[in-house]
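Structure below; questions to follow.
Excluded from the complex is one protein chain; the other protein chains are retained at their positions.
Our next item is chain A:
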Amino acid sequence: MFDAATTKETTRFEGLVTVEDTGLAGMITIRGARSEIGGAMSDTVGLPVPETLRVTTDGRRSLAWMSPDELMLFCGHEEAADLAARLAEATARAHALILDMSDARTLFTLTGAEASLREVLAKLTPADMRTQAFPRGMIRRTRLAQVSGAIWWADDGSLRVMCFRSVADYVRGLLCHAAHPASWVGHFRD
């Protein structure tokens, strides 16, 4: 066995925005019909089931919409295995799949002025980064240059970027490059 590790200690780039590796997080994939497992899931996790393209959070755990029949639960890395087991038990009678996927993906945190955050992401994704299309509280799965990713707003106004861990180095490079001070465009306004 290897110890779980991230590049949290070494990834930090300060430019138009600050790019950081968010560090280890528990990530639990939840698949099933909302009508069948929503109640049991919400009770176990302690969070309301998010609406389409939304994230619910209590600051400690977050529940993010992934698709019509998929949610992602973000929690402490150390509690993920236990929480996944309890979720599986709570939804055992339904047609559902609960899996601790903490090792599958990497999270980045981008902090800075909102306009700069929108600008950095707009260089990498075809998604509309204007406020009306990507308001606070929204999660958007999209394409980041050549790979799939997800972006959403955290409660504190920072931006989370998620990608598969297998392409984390690539996405880290993309984010730092797009945040380079010399690449300022100034399209978005605060």
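Rule of thumb we're sticking to: contacts are C-beta pairs under 8 Å (C-beta built on N, C-alpha and C of every residue); 3 or more make two chains touch, one makes a residue touch a chain; residues count from 1.
The rule is simple: contacts and distances are computed from a predicted model.
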item	value
Which of "Multiple sugar transport system permease protein", "Iron-sulfur cluster-binding protein", "Tryptophan synthase alpha chain" or "Sarcosine oxidase subunit delta" matches, in UniProt, the chain that is not displayed	"Sarcosine oxidase subunit delta"
Touch with the omitted chain, as defined above, among A:66, A:97 or A:115	A:66
Given A:12, A:143 or A:180, the one touching the chain that is not displayed	A:143
Contacts of chain A with the absent chain, listed as residue ranges	52-53, 66-68, 70, 126-128, 133, 140-143, 148-149
